[in-house]
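For this view, one protein chain was removed and the others were kept in their places.
So, subunit A:
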Amino acid sequence: MELLVATAIGACMAAGIYLILRLRTFAVVLGMTMITYAINAFLFVTGRLVVNLPPILREHGEHAAYTDPLPQALVLTAIVISFGMTAVVVMMALGAFIESGDDRINMPQDDRVMPPLRTIDDKPEDETA
């Protein structure tokens, strides 16, 4: 079971890393989601994999078997946060796409190369003061 879960997490993570290295925002958002899945599954596993056991101490004592409830609580928090963050990044990517006309992740040429004086004065709305 450990091998199966570890392979799944690894595959998910690898796909995510491949996707976030793409140059378009859509692929990057997908990649983020894949990485989040992988990390959430990983967090869940940090409490050790056990099957068919309750997440509470039913019988007190040294040999009472249970599954660790804390990672489950952490995963819930992480899922909520990553869901919200994905929504934010989608909105920002959409805003950038609408404002600038393409969904490339790299900064356009204007960010690095000094534009001629004339264009700046013509288009004051492009300023980044």
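We take it that a residue touches a chain if its C-beta (ideal position, glycine included) is under 8 Å from a C-beta of that chain, and two chains touch if they have at least 3 such contacts; residues count from 1.
As a convention for this text, contacts and distances are computed from a predicted model.
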Protein name (UniProt record) of the chain left out of view, among "Dihydroxyacetone kinase DhaL subunit", "NitT/TauT family transport system permease protein", "Monovalent cation/H+ antiporter subunit D" or "Cytochrome bc1 complex Rieske iron-sulfur subunit": "Monovalent cation/H+ antiporter subunit D"
Residue ranges of subunit A at the interface with the undisplayed chain: 20, 25, 28, 32, 35-36, 39-40, 42-43, 45-48, 70-71, 74, 77-78, 81-82, 84-85, 88-89, 92-93, 95-96, 99-101, 105, 107-108, 110-111, 114-115, 117, 120-121, 124-129
